[in-house]
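Of the protein chains in this complex, all but one are displayed in their positions.
And now, chain A:
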Amino acid sequence: MDILTSEFFQRALIGGLLIGVTAPLLGLFLVLRRLSMIGDTLAHVSIAGVALGFLIGVYPIAVGLVFALAASFAIEKLRKAYKTYAELSIAIIMSGGVALASFLFTLGKGFNMTVTSYMFGSIYTLNNTDLIVIGVVTVVVLVLIRLHVKELFLLTFDEEAAAVNGLPVRYYNLMMSVLTALVISASIKIVGALLVSALLTIPAACSLVAARSFRQSVFTVVLVAEVAVIAGLLIAGVWNLAPGGTIVLLLIAILLLLLVGRVRFRISG
């Protein structure tokens, strides 16, 4: 139990709690707009950025963020080129990111192990800079979503109606792309690039089962994610398991419980 009082564990807990608010909130909007896969794609591309960061000696998360931003704009461009096959653009960018990452790995042989920690997450190695970055990202995301939640709701529900209401639809889409890139680059060190999309999408999947209104679904995603993050970190800390993997497995367990609960509710009701 000593681990729970150690400094690195408390840092992990703070980082996890912060990401546990922002990732599922943004994920809710992405899932409702049928963009579930975008998180995975941006995460894979930011790994290439992280690798480049190590190679040129720049703060890796920052380079990862630049890559994620570039990727989200590229996806928007490709989506327009392949209008009816929009998911194609996601597949192209995702494989491009992985290819670039593996290319950069071979260039700088020495840092392979460090980059792997970004693949699967290394929440126990969060330093103060990481926490500050995550904290700033959290504040930015929360403030913008709080200010624009009703407009984002309309945009997500019915983009044409949002345009007819005179909302600047293009600016909102741009804002969401930037926020998604921010959140993903901030969270890859916590859960790992391979698992980021779980934190974005599974809480949203839970809210689709449980919530009876949009308002409720906003609270549901944060609650589900926080429960999984806290419980996951405690379990992983005490039994010495992989924290990222434990958090994601707990998220899936919550989703299964909700699905089973709904089936039973249907039968009895």
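Basically, contacts are C-beta pairs under 8 Å (C-beta built on N, C-alpha and C of every residue); 3 or more make two chains touch, one makes a residue touch a chain; residues count from 1.
Convention: contacts and distances are computed from a predicted model.
For the chain that does not appear here, its UniProt entry gives the protein name "Zinc transport system ATP-binding protein", which is one of "Zinc transport system ATP-binding protein", "Condensin subunit MukE", "Ion-translocating oxidoreductase complex subunit B" or "Tryptophan synthase beta chain". Interface note for the absent chain: among A:T106, A:S213 or A:N240, the touching residue is A:S213.
When the whole complex is considered, the residue among A:L17, A:I92 or A:A163 that touches the unshown chain is A:A163. Listed by residue number, the positions of chain A touching the unshown chain are 32, 34, 147-148, 150-151, 153-154, 157-158, 160-167, 169, 207-208, 211-217.
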